[in-house]
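With one protein chain withheld, the remaining protein chains of the complex are depicted in position.
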Amino acid sequence: MSSEFGKNLRVSVFGESHGPGIGVVVNGFPAGETVDMDRLLFFMSRRAPGNSRLTTSRKEADLPEFISGIRDNVLTGSPFAAVIRNTNQRSGDYRGFDDTPRPSHADYTAAVKWHGAADMRGGGHFSGRLTAPLCAAGNIAIQILARKGIRIGAHLSNIGGVEDVRFPVQPDEELLDMLNAMMFPVIDGEKGIMMQQIIQQAAGEGDSVGGAVECTAVGLPAGLGAPMFEGVESMLSATLFGIPGVKGVSFGSGFDCVSMSGSAHNDPFIIEDGVVRTETNNSGGIQGGITNGMPLIVQVAMKPTASIAKAQKTISLSQMKETEIEIHGRHDPCIAIRAVPVIEAVTALVLLDLLIGGQA
Amino acid sequence: MSSEFGKNLRVSVFGESHGPGIGVVVNGFPAGETVDMDRLLFFMSRRAPGNSRLTTSRKEADLPEFISGIRDNVLTGSPFAAVIRNTNQRSGDYRGFDDTPRPSHADYTAAVKWHGAADMRGGGHFSGRLTAPLCAAGNIAIQILARKGIRIGAHLSNIGGVEDVRFPVQPDEELLDMLNAMMFPVIDGEKGIMMQQIIQQAAGEGDSVGGAVECTAVGLPAGLGAPMFEGVESMLSATLFGIPGVKGVSFGSGFDCVSMSGSAHNDPFIIEDGVVRTETNNSGGIQGGITNGMPLIVQVAMKPTASIAKAQKTISLSQMKETEIEIHGRHDPCIAIRAVPVIEAVTALVLLDLLIGGQA
Amino acid sequence: MSSEFGKNLRVSVFGESHGPGIGVVVNGFPAGETVDMDRLLFFMSRRAPGNSRLTTSRKEADLPEFISGIRDNVLTGSPFAAVIRNTNQRSGDYRGFDDTPRPSHADYTAAVKWHGAADMRGGGHFSGRLTAPLCAAGNIAIQILARKGIRIGAHLSNIGGVEDVRFPVQPDEELLDMLNAMMFPVIDGEKGIMMQQIIQQAAGEGDSVGGAVECTAVGLPAGLGAPMFEGVESMLSATLFGIPGVKGVSFGSGFDCVSMSGSAHNDPFIIEDGVVRTETNNSGGIQGGITNGMPLIVQVAMKPTASIAKAQKTISLSQMKETEIEIHGRHDPCIAIRAVPVIEAVTALVLLDLLIGGQA
Partner (left out) sequence: MSSEFGKNLRVSVFGESHGPGIGVVVNGFPAGETVDMDRLLFFMSRRAPGNSRLTTSRKEADLPEFISGIRDNVLTGSPFAAVIRNTNQRSGDYRGFDDTPRPSHADYTAAVKWHGAADMRGGGHFSGRLTAPLCAAGNIAIQILARKGIRIGAHLSNIGGVEDVRFPVQPDEELLDMLNAMMFPVIDGEKGIMMQQIIQQAAGEGDSVGGAVECTAVGLPAGLGAPMFEGVESMLSATLFGIPGVKGVSFGSGFDCVSMSGSAHNDPFIIEDGVVRTETNNSGGIQGGITNGMPLIVQVAMKPTASIAKAQKTISLSQMKETEIEIHGRHDPCIAIRAVPVIEAVTALVLLDLLIGGQA
């Protein structure tokens, strides 16, 4: 069992929500690359809780301590390691779930798998908090990719059924800059207001709501990835499904392709400025598992937060009988918002891995 | 670059559509298991072309020759290898695409990646034909799982926008037996007729149509999989995206979760016959990457067949100018149909891998 | 590039000798196992410098801080992480080698590979110090194996040409207990005295001397490992060569087999107490990559310490001309001594990985 991913760039995440700390080890970051710490910390702040009424009111300092692989803000080549201390836990908020597993949390499956030894306070190793070190590592990848002309951006494409407009066939720098700077990134601001109303309503009812995130990578060379099981979709989906709460991953047209005809779905090749492109991008930038030079488009479905204030049916494992549970504490009414930078981070790490592996 | 997947069960697929043959090597099949060859061949026939007006009229014998790892129909423990000869190619049908890549095929990406050396006749290594050996290996996994009380089944959940009913919370043996025996597996027969009309209409227009497949595995123990990047969703999605034409993979509620509230989406725990279950199954049998003992539910979106008879815009790579292409030959108007057993096969192989790895 | 090993038990080592710290992440430790901290710290002390005149006079506290995967001395199932702070570096001792690489150190190869960005103070990531976290993780594996009846032991089988007696065909508990407790573990004490004289003489001359370590694991079940490239020898040798200074790895008779006849080398099968055994153990407990139930025997050659006080020829990389170098500081005259627990640790981790993977 491995909380790890990657081939030529290997990422390993560790930690439990209420233990001493969480962290990440990365093998394979290219030596000599400089890390802009201000940009890294701003990026991490996009994931951090407590930044808005729409997210949990918990505050986390979440400042990573760099243990190895970086010296004077330059990557040394040896394994990169960072640790984030856990300082703001209120374990009391999470008492009692060892016996009465929270619906749609990992309390029950962790108890079965780890024979009751799991430290599940605050969700333990399954907590969304584990995505903080992913963002630290991911932003380093984002900075390295940017120097190679590859830009990542993402927005909330759907919350509670309200859809943002989708990325254009060729997202420009300006759009990506804008989204990268937003705490609630949407392309169509009016849709964003509607989404926020839905979230506030759910929060007011002690409930939560699901959402989708669309992520793009622009500037990729053609030829990354491989046929069949080491294609870009395979590597990226495997990693995205490692983010807590992800229920679906699709590329390009995604599940919409189900009701499309081939003549509408196929992406005709064209030549623009002497470069091979496609007129549409239902392929999401990938054909046969390999990048074609068009923007990568991936969409991720995030389930509604499982921790809700409403009373819920569950069971007592010790007594093997049905009972009720109420979950207190501070929770995001919509985890999709803070998932946006996490999805960008993971996408960047997988793409950097593919770039290191080479096109051929 | 690897056309391989798996950890404790390693599957490697090789071959090109119009080369001497295609095949599969599997490391880790449990020694001593008997293979029922009639069942294996029937299963392969579900994927084989030429069985209906709705699929391509090409005939493939597709009889696998077993090279190693099996003796007198019993698995020996050493690597399993099978080869299927290519005998029915009409290479003429596929001439000329080296210069004018077919839209939404891998012709262009393979040319870039492999510097023009790829053998892309009939789609080469990217051909759907490569799923035949997957079915041979997958049915062996299906037979082994069945002996452990684990049953796999799948149906066409959506074609061209016509939706079949979804799997019930606890699919029974009878339903799975029925689906396993059908060449056009649907739960609601009337929906099946509507789907077939849509496919025939597309075929008549020289066009194609997309579809979705919902697959379930019933009887899984709780505790399979691992948190984060080695969860069941990660391992299964990575492999499913290796099947040509897959654009999306989702579990349980999938992309529907986007417009759901937490109170509706959470699966309350209940006790039935002394066993821990959930009342609903929006989690698709997985929480925190780990099976919870409920049926696994995965849905896969298949794009419309890229090979259509209609004329399409493309480019000439040698002349770097835009041109037109017409694709002749025999093609499925809807690849989702023959993908059903492939998705079952891949699901079985991944689950057997997880079972061999163990619950703890 | 990965400072990682293992399949079902994944070990990742990070850190640089003179950075903030070093550490280890282990994925796959079995949940619920208790760790005896006194035993762990005693084991680590066997590797720690400063315990004798025969090893370096540097003192390292080397107390690991446990970040995750362990709570109240019980393994929780999630990734285990430990960090050891670097506190006692004298960077001045190591100045100046960026330009004048030390002979038979990794200064030059790291400079080439990492384009001069490597932090090579004190050997950087290539330092023997990186074996401290290996010992922390390895002793946990040793404790788990002991509960399964598997005991590990090792001794200095050769230093400077003086050979200790080899392990008997069936090493008993008493012998292993004795060796586990010794800071200079030898079976024949008189040979040990001769070895120590050789080391002291080398130290007195500002020189160093090589050595070999023989390690055994007793109580292994038959059937661990796999044919060809995932055999016990393959997995163990790959990991042992990861220890700085290892130049050779052999099993059973090792390089002595070169001058033996088959009739002398073959291990005849016998039955003892109703159990299948072999009369001799030239196979080192492994046949065809798979354990046969006899003690595992592995021998490891450790080169003489590369850091010696004598002046040596080297080059200036900036001036591309030949020059001389003198290495000051505190160095072990024979690294084989402190390598003994490291080799035990690595052997235990690999064997636990194989046990978790299962016999079939």
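The first chain written gets the first letter, and so on, giving A, B and C; residue counts start at 1 in each chain.
What we mean here is this: a contact is a pair of C-beta atoms (placed from the backbone, for glycine too) under 8 Å apart; a residue touches a chain by one contact, two chains touch by 3 or more.
Keep in mind it's a predicted model, so treat the numbers as computed, not measured.
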Given the contact definition stated above, which residue among C:49, C:171, C:185 or C:304 touches the chain not shown here? C:304
Contact residue for the chain not shown (choose from C:49, C:122, C:252 or C:295): C:252
Among C:50, C:219, C:289 or C:329, which residue is in touch with the absent chain? C:289
Against the chain that's been left off, what residues of chain A make contact? List them. 7-8, 30-31, 78, 227, 356-358, 360
Touching the hidden chain in the full complex, which residues of chain C are there? Just list them. 1-5, 13, 101, 103-106, 108-110, 112-115, 125-126, 130, 158-161, 202, 207-212, 222-223, 226-231, 233-235, 237-239, 241-242, 244, 246-255, 257-271, 274, 276, 278-279, 282-284, 286-292, 301-308, 310, 312-315, 317, 320-322, 359-360
Residue list for chain B contacting the dropped chain reads 1-4, 8, 10, 12-16, 19-23, 25, 27-28, 31-32, 65-69, 71, 74-81, 83, 110, 113-119, 124-125
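As a working rule, only the chains that are shown with their structure count from here on.
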From chain B, the most remote chain by mean C-alpha position: C
The chain whose mean C-alpha position lies nearest the overall protein Cα centroid is chain A
Roughly how many whole angstrom separate the Cα centroids of chain A and chain C? 39
Could you tell me the distance, in whole angstrom, between the mean C-alpha positions of chain B and chain C? 46
The distance between the C-alpha centres of chain A and chain B, rounded to whole Å, is 26
Expected list for chain C, residues touching two or more other chains, is 8, 31, 78
